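Here the complex is missing a single protein chain, while all its other protein chains stay put.
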Amino acid sequence: MAAKTELGRFPTADRVIFLVFLILISTPLVVLIGLPIPISESTRKSYELMNSLKSGDVLVMCFEMDVGAFPALGPGDMAALKHAFTMVKEKGIKVIIFGTYESGVKIYIDKILQETKEYWESLNYGVDWVNFGWIPGHETAMATFARDVHTACSVDVYGTPVDELPIMKDIKTINDVTGIWYTTYSSPDMLPRQWSPLEWPGLKWTICSTLFGTVSWLMPYVNAGSITSYVADQRGGAEYEVLIGKRGLGCKFMDAQSLGHIYGIALIIGSNVYYLYTHAKKPKRKEE
Amino acid sequence: MHVRVFELVTFALLCLLIYLGIARAKKTKPYVRPFPALEHIDEAVGRAAEMGKSVHYCTGWGGLNDEWAPVTTAALAIMGEFAKACGKYGVPMRYSCIRSHIVPIAEDIIKFGYDTGGHPEMYTPDMVYYTSEEQRALMSAMMGYIMRERPAVNCIFGATKYETIHSVGTGAIAGSMQFAGTPRLYYLPIILCTCDYALIGEEVYAAGAVVTGEPHQLGSVRGVDFFKMIIIALIAISVILSSAGTDWFQRLIEFVAG
Partner (left out) sequence: MAVILKRGEIPIILFTVVSGIILFSYFTGLIPEVADELIGWSIILVSFSYILGLVTLLRYHLVRIRKREKYWPYSAILLAFFLMFLVSGLLGGVGGYEGIAVSKEFKDFLWLHMLAPLQTGVLSYVGFYMYTVFFRGARTRSWDIGIMLITAILLMLYTAPIGAAIWPGFVPIGAWLKDVANSGAYRGIMIGVGIGLIALWLRAVLGYEKSYLGGGR
């Protein structure tokens, strides 16, 4: 599949394709189209699970993410954070935040906390919520957290030992956690392996926020009950924003996604029409 | 004490089948169907020799310390075949690596390939380019290398993530002959659209066993296949009985599973 090179080393055709794509996806960010966003069943269920938290319940928000995937999963996480911090104020739930991905998760957590600052700056850090930053070990960190929270989260992001944090006083194992919001941009199967409500009786539910391509991967676990619900990619994040009544980045990206997908479909159809037309014109050759 | 009986029995059965497969493979080499991707390695590297270009290889994001270790092992075995062909035709090779613990293993594999192929003087440790553990660094390094050097052959095998798209997309623009294979299904459509030869799903494991030719690898593929046949049989029985309206088989499995 050799590309004809013109105007230097990068083919002209690809430059035109990229330019049109860039124009199409950036226009809705300036000129809002405002297409309606139907709410999927999975996002609605995730919202209802989060909303079911009561006073004293503990919510863990674990991010197996890095900041490069922020546009995809960031809107959903920010919406969930806003929802969680609002419930801290209104209902008195507790929120524990940390990340397990070895590459850049702390930057991601810093970024989403920066974007949701108005929701947490009036809260009592260490009592209402806590941020443990990056916990090394990836899946082994998750396994350790399930069995011994204080060993996995020995110090918070500011260096405060876990024993000095009032919020962590009664949280020893994952059975003391009510629900988990787990965001991953790579492998969702670590969540059901280490933190399954079927395995840990105290854990009531888990929600997995993941990319659209990975949703099929976690469907067997959802069907089996190892994962309670999921939020799919940027679209799920936009739906969650609609549900909490705070439209943000996710909703803005949806128009761009719509135009981008229509463009992609047009390219597929166009290239196939051209291929069939040129294929039909050529004399038939024997297949090798 | 909570004994997981069903899991233990399944695990023991699988280990037994693999062990028997390995024992049998030591006497009679099992038949594995041919893979076009492996059969065209020589042709591809020969093309690189004619063009005076290099071969680029990547095993993606997976390492040897996670659940994708078997795939990475198979991908490294396939890389050994490419290295041997490069050694035979005198073609330079570049391996882009994201896992530091793979670097010494890769250096050894490539060096052995060039030694076996007949051009040991061509090997340099620079052939293994470590990009750091950051996936974006791997993506940038691969894209930059492929666009600058225009390798004649571009390969990506193993437990790959987004770097697959960067690798095969840039390779398509650069006009490289492309080989790819991963069991991570969501990049398969991209691979099938852009690559000349592909290994789909578990063909990567089997291909890794075929290239080494070692009885334990081939035997474990056979043992695993027997176990999968048992699973398929159980699924088929369950589907037929459930469709017929009876749930006794399902209740039996639930009783055994505990």
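As written, the chain order gives the labels A and B, with residue 1 at the start of each chain.
In this text, a residue touches a chain if its C-beta (ideal position, glycine included) is under 8 Å from a C-beta of that chain, and two chains touch if they have at least 3 such contacts.
Please read all numbers here as calculations on a predicted model, not as lab measurements.
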item: Absent-chain contact - pick from A:37, A:123 or A:244; value: A:37
item: Hidden partner interface residues of chain A, rising order; value: 1, 3, 13-14, 17-18, 21, 25, 35-38, 40, 66-71, 102, 104, 107, 110-111, 114, 136-138, 140-141, 143-144, 147-148, 151, 157-159, 189, 212, 215-217, 219-220, 223, 233, 235, 254-255, 257-265, 267-268, 271-272, 275-276
item: Chain not shown, touching residues in chain B; value: 1-4, 7-8, 11, 14-15, 18-19, 22, 64-65, 67-71, 73, 76, 80, 99-101, 103-105, 108-109, 112, 126, 129-130, 132-133, 136, 139-140, 143, 162, 165-166, 168-170, 172-173, 183-185, 189-190, 192-194, 201-202, 205, 214, 216-217, 220, 223-224, 227-228, 231
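Heads up, the rule we're going with is that only the chains that are shown with their structure count from here on.
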item: Chain A and chain B, separation of their C-alpha mean positions in angstrom; value: 29
item: For the chain B and chain A complex, residues of the former touching the latter; value: 61, 66-67, 133-136, 147, 161, 172-175, 185-186, 194, 196
item: Chain A residues within the chain B interface of the complex; value: 1-3, 9-11, 14, 66, 68, 102-104, 138-139, 186-187, 189, 213-214, 216-217
